[in-house]
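Missing here is one protein chain; the remaining ones are kept as they sit in the complex.
Labels run A, B and C following the written order; every chain starts at residue 1.
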Amino acid sequence: MDRPLFIPVLLGSSRAERKSGNVAQFVISQIQAKKIQSELLDVRTMGLPFYEEEHEKLPAAKQWSETMQRADGLIVVSPEYNHSFPGVLKNTLDYLYDEYLHKPIGIVGTSCSQMGGVRMIEQLRLVAIELHMVPIRHAVYFGEMGKKFDENGKLLDEAYIERVDKMLDELLWYARVLKKGREET
Amino acid sequence: MDRPLFIPVLLGSSRAERKSGNVAQFVISQIQAKKIQSELLDVRTMGLPFYEEEHEKLPAAKQWSETMQRADGLIVVSPEYNHSFPGVLKNTLDYLYDEYLHKPIGIVGTSCSQMGGVRMIEQLRLVAIELHMVPIRHAVYFGEMGKKFDENGKLLDEAYIERVDKMLDELLWYARVLKKGREET
Amino acid sequence: MDRPLFIPVLLGSSRAERKSGNVAQFVISQIQAKKIQSELLDVRTMGLPFYEEEHEKLPAAKQWSETMQRADGLIVVSPEYNHSFPGVLKNTLDYLYDEYLHKPIGIVGTSCSQMGGVRMIEQLRLVAIELHMVPIRHAVYFGEMGKKFDENGKLLDEAYIERVDKMLDELLWYARVLKKGREET
Partner (left out) sequence: MDRPLFIPVLLGSSRAERKSGNVAQFVISQIQAKKIQSELLDVRTMGLPFYEEEHEKLPAAKQWSETMQRADGLIVVSPEYNHSFPGVLKNTLDYLYDEYLHKPIGIVGTSCSQMGGVRMIEQLRLVAIELHMVPIRHAVYFGEMGKKFDENGKLLDEAYIERVDKMLDELLWYARVLKKGREET
């Protein structure tokens, strides 16, 4: 019998007071509601230093590699800093390469402004292509983050349930189709 | 029996004296050598005016739509103008939408400079994602176009045979895998 | 005495039913309220065919060149098509080169979605740099265009008065400073 799909969620902010953690938890719960495995990968606690080429023996790098090898796709949840991604997120992604091959990536942006991280998403898609991933079309934009969750981390704007769902449906379509492709070749 | 794959090549320059036509012919011959169907789509002769929303009855738009519906992927061969694509190429791509769904796109850049259209390729990839296509990682960069073909259109630099081949292999992997995915769902 | 500054507004949509024309007129009126000269340049009526290198004798190209030579900066008002600019707008910009040198460019995006053309703006900024222009930081995003103007073309959301003003202030700062720079060297 097939093992279930595994789609980890990479949280791209290292700030102690980040609100994007609420988004990551929300996305994970929607993935799991579809009987898909998921887990949080948090750049703040992954323990990766600034990138060096000879990093094979770092336990943090090994663990990141093993997780991504098992994954059938990736979702990145990240704020936008100055029209692009946080350095810590790019630093994390640069540690791996072969692990990403032929796997889909969905990107969820967050911002204080209304834009919801849209420029970060565009720049990250080009990085993802170079990493041999398939950046899917649907993205989710969490703008005006101050109004989106209550103090307990509960989502206040229910329109996002459907938006995340739509993104997940596209991601899972690619995850299944590409998994079959990887296995057959 | 399965019909063979069909990968048309869209030539993105409208200039009468363009040299990128040699590249398009060269790519088509390499596709056909793999027993894959192909044909040239030339923005100079396709007859599409500047984009209007109500264009359903234009014969040129219908033909472009029918060709792309049959296609299992697309290769764009295009020069770079001012770090992006020619207007005529973007104008052509904007005519269709559903026809592109879940199909891979490979991009071949040309330029007089050494860069080979690399910035056009990056910008076009983001457009392709919005069109629901899968932009593949391998691209081919024909820089210094003045030196790449003789006056009869014969390729002078044989390194490009392997480069185009590598791109085609990735494109065809996606074309086959995604075709199966489209048919099963 | 110095001649007054001249900042034309280039409207980037060729569609007959475009709503971005209201935005262009609104921006022009705010420019003129500051005693700065402006005029509408409309890609729909400028009469430029798809780009050819030998276009020096085309009256439409000459006129566009003369206008841009006189200009101290440029504002582009344009919709976003498939995460980038319309082909007709890129086609128009590619006709000139030296005319743009050391002049600032401000970009105003329009869209049916909430995003207001933000991805078109990012891609166009990279083109503008290659054209030797200075893309300013402030942009204006007209999202949900259906709700922004009444049937007579009157602006319904007054928040945009201040937003356009802020962009114009930055553009005019650069227009004055760079004009002095061009004249002194």
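Everything that follows uses one rule, which is that a contact is a pair of C-beta atoms (placed from the backbone, for glycine too) under 8 Å apart; a residue touches a chain by one contact, two chains touch by 3 or more.
Values in this document were obtained by computation on a predicted structure and should not be read as measured data.
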Missing chain: touched chains present in the view: A, B, C
Of A:10, A:61, A:89 or A:121, the residue in touch with the unshown chain: A:89
From B:18, B:102 or B:119, residue that would touch the chain that is not displayed: B:119
Touch residues of chain C, complete complex, unshown partner: 122, 125-126, 129-130, 132, 134-137, 173-174, 176-178, 180-181, 185
Touching residues (missing chain, whole complex) on chain A: 14-17, 43-44, 50-53, 81-94, 119, 123, 126-127, 129-131
Residues in chain B touching the chain absent from view: 83, 114-115, 118-119, 122, 141
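We take it that only the chains that are shown with their structure count from here on.
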Whole-Å gap between the CA centroids of chain A and chain B: 30
Centre-to-centre distance between chain C and chain A (centres being mean Cα positions), rounded to whole Å: 36
Residue numbers of chain A (touch at least two other chains): 122
